[in-house]
Structures are given as C-alpha cells and as structure tokens.
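The other protein chains are all here in position, but one chain of the complex has been omitted.
All chains are identified by letter, namely A and B, in their written order; residue positions are counted from 1 within each chain.
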Amino acid sequence: MRRLLLALLLAGVVAEARESGFVLMSPETQAMQRDDTANPGMLWVEEGRALWDSAGCAGCHGDVAGMRGVAARYPAFDAASGGPIDLAGRIAQCQEARQGRTPFPRESEEALALSALVGLQSRGMPVAPPEDPRLAPALARGDALYRQRRGQLDLSCAQCHDANAGRHLGSSPIPEAHPTGYPLYRLEWQGMGSLQRRLRNCMAGVRSEPYAYGAAEYIEIELFLMRRAAGMPLETPAVRP
Amino acid sequence: MPRTGSAPSRRMPLARWAPVLALLLAGGAAAEEGIPSLTGQPGDAARGRAIVATRQRGLCLLCHAGPFPEERFQGDLAPSLAGVGTRLTEGQLRLRLVDGRRLNPETIMPSYYRTEGLVRVGPAWQGRTILSAGEIEDVVAFLLTLRD
C-alpha cells in the first residue's frame, strides 16, 4: 500500500511542471552558469581532468568522455553494500576496492573535482536514477526523511520545498529543491560543494543536528530527490547564489 | 445552557445578556481560548519590537511582513503582522507564539516556547526554547500595539 502511495506521489510530482532553481536566479548568475569560461565550477572540472590521469582513473576507464550518462543514473544500487550509493561514494569505492588506495575524503577538493568532471559528461541529459526495486526501501526512507520535521524550528524539507516553493524566506526565493546541478559552485560558499553540504546547511538552518558526511540518510534523501527530479536536465557544474 | 444560575427569562435586564451578546458578536475567533501570561509581568513593547525586527533573534521577518520600514526583504510565507493587534487577543497571540501547532498541526510557525517532541535539535539549542518567557511577553506586548 505504501509503495502504491509512493508511486502515486512521485507520479503526481512528475505530472506537474517542475522548475530548477536556475530559473530563480538573477540573469547575471544564470549567465555565469551558462558560460564555461566564467563558471567557477569549471576550475574544479579542470582539476578533475588532471586527477583523471594522475589518480589513475584513465587506466581503467580510458577517456572521461566514456562517462557520458553515468552521473544521470545515480544514486544507484550497490551490490556490495546492499543499498543505495551516490556518485561520490562510487568514486571512493572504486579508489578503495579496485585501486587499493585511500579514497579522497568526502567533500575534499579532489573528490569534488572528480564528481564535477564526471557530472559534466552528463550535462543536459535527463536525470534518471535507476528504478531498481531493490532501492525501494531506501527510497521510502528518503521520502520519510524529506517529510520529517526536525530541529528546534521543527520544520521538514517538504514544508518549504513542496508547500512553499516560489515564495520567499526573507529575501531568498524557495526553490523546489531538485538537485540537478551538483556538485555546484555556490556564491555564498565562494567554493564548490556537494548536495550533502547543502543539506547540512538546511538542517543547520532549522537548528537541527546534521548527519555526518557520507551518512546513509543523505544518500536516501538524494535518491528520493533525484527520483522526484527524474527527467529534468542535469546541470553539473551549476552555479547558485 | 449556562452551567450555573437560572435559565434566562424575558424579564432579565439587558445587562445580564451583554457579555453573551458581546461574545457572539465578536465572531468565531473569540470562541478560541488564548493562554495566560507566562511571567505574570507585563511585557515591554519596545523590547518586543527589537526582537521581532531582528531576524536572527525572533526569525519573524523571514516569514512575516509587517510595519518595519527600516527592514528590507521581509518574507511572504505567513500573514502580515500589520493590524494583528486588532485581529487577535493577547491570549491568542501568546498561544500562537508559544505553540502554534496546537491550532494547526501542519503550520510552519515554529513553537517558540516548547522543547518536547522535537527531533535532532542541534546541540547549541537543546533544552532551550527559541525565546524566553520574558521575550515572548515582550513580543506579545508589541504585537498588541499593531493596530493599523
């Protein structure tokens, strides 16, 4: 019954017109994202290109252009852990299990650079995390986390991003929260960051204890959000205010 | 039917009826109870205005607009505070601040004087209410002055 309700819910979201946070930005910031010569995220992509060779990815994967379509299909099911895995997790898993080296830590410049490089290969393609039935329990947990009221302010993601998308928290327009552009360059951060960094900001904003980087809860939330965004074009590396 | 006293008869003077009439005429909002003072002391409206206008303290202007010409970028997630002193009684204002979820379980209005039933509160705020009892009385005193 819950699966049916979830399917109907997701179908309901898909049926409505969805908007990326891109449309809420000023023309100047939109221009920054569109222009690869001005998008600061491209500095991390260039870093990623260097790492693709120096960190040995090319040894197995060849030219990075072969990664086309990969980022759009995450979070995916990971047989090794029996649960969902995000792209950054897969890269780290590759380094550890197949290269036998210590992976770049979560949210490190190197990890962000590789995620940005691989993400760029899917830019423009529709978000399409696999509809693997083995992901159903994680998807349901992600849905529940999205609706969980938390923090001293006792607010859930859904209360802002579903019920109040398009209205304003102070000066900030509230987006629908489709993570189509991660990792992205946030002007507020003056740097690159992952979806997990953004989720932590939001949780801190409602005065809630964030989960640690790499926590299963973040992957479950990301799985839910990417299914909810299915069909929207990937924008990595995006720019946001 | 009144709980105490005799049933009214046509020979009762109007004065006996006045409070009942007043309640009926005031409309549905009057039927909702407010809550009494948290401190027993009157709040300071000037301090209350400072709390409301400083978004890091009261958080109010993130969601509510109001008569604060010096504050830009007021939010639009909640009703304007202009005139709220004429629409709600002191007790009703206090109830909404203390725990608006008692009126609407789905509200986005945080509960400014509740610590139970919260999930994963950050360590800096655990065991603390968003505003103290005295601050809530100050805010209520200020909101009552908004009568335009």
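A few remarks follow.
The rule is short, and it goes like this: a residue touches a chain if its C-beta (ideal position, glycine included) is under 8 Å from a C-beta of that chain, and two chains touch if they have at least 3 such contacts.
As a convention for this text, contacts and distances are computed from a predicted model.
Matching "PA-phosphatase", "ABC transmembrane type-1 domain-containing protein", "ABC transporter" or "Sulfur compound chelating protein SoxZ" against the UniProt entry of the left-out chain gives the name "Sulfur compound chelating protein SoxZ". In terms of the touch definition stated at the top, the absent chain reaches A within the entire complex. In the complete complex, the residue from A:V23, A:A38, A:A163 or A:A212 that touches the missing chain is A:A38. Within the full complex, the residue among A:P130, A:G191 or A:G214 touching the omitted chain is A:G191.
Along chain A, the points of touch with the absent chain fall at residues 37-38, 40, 42-43, 46-47, 187, 190-191.
To be clear about the criterion, only the chains that are shown with their structure count from here on.
Taking the mean of the C-alpha atoms as each chain's centre, chain A and chain B sit 40 Å apart.
On the side of chain B, the complex with chain A involves touching residues 55, 59, 61-63, 72-77, 101, 106, 108, 110-111, 117-125, 128, 130. Residues 148-155, 159-160, 163-164, 167-171, 203-204, 207-209 of chain A are the ones touching chain B in the complex.
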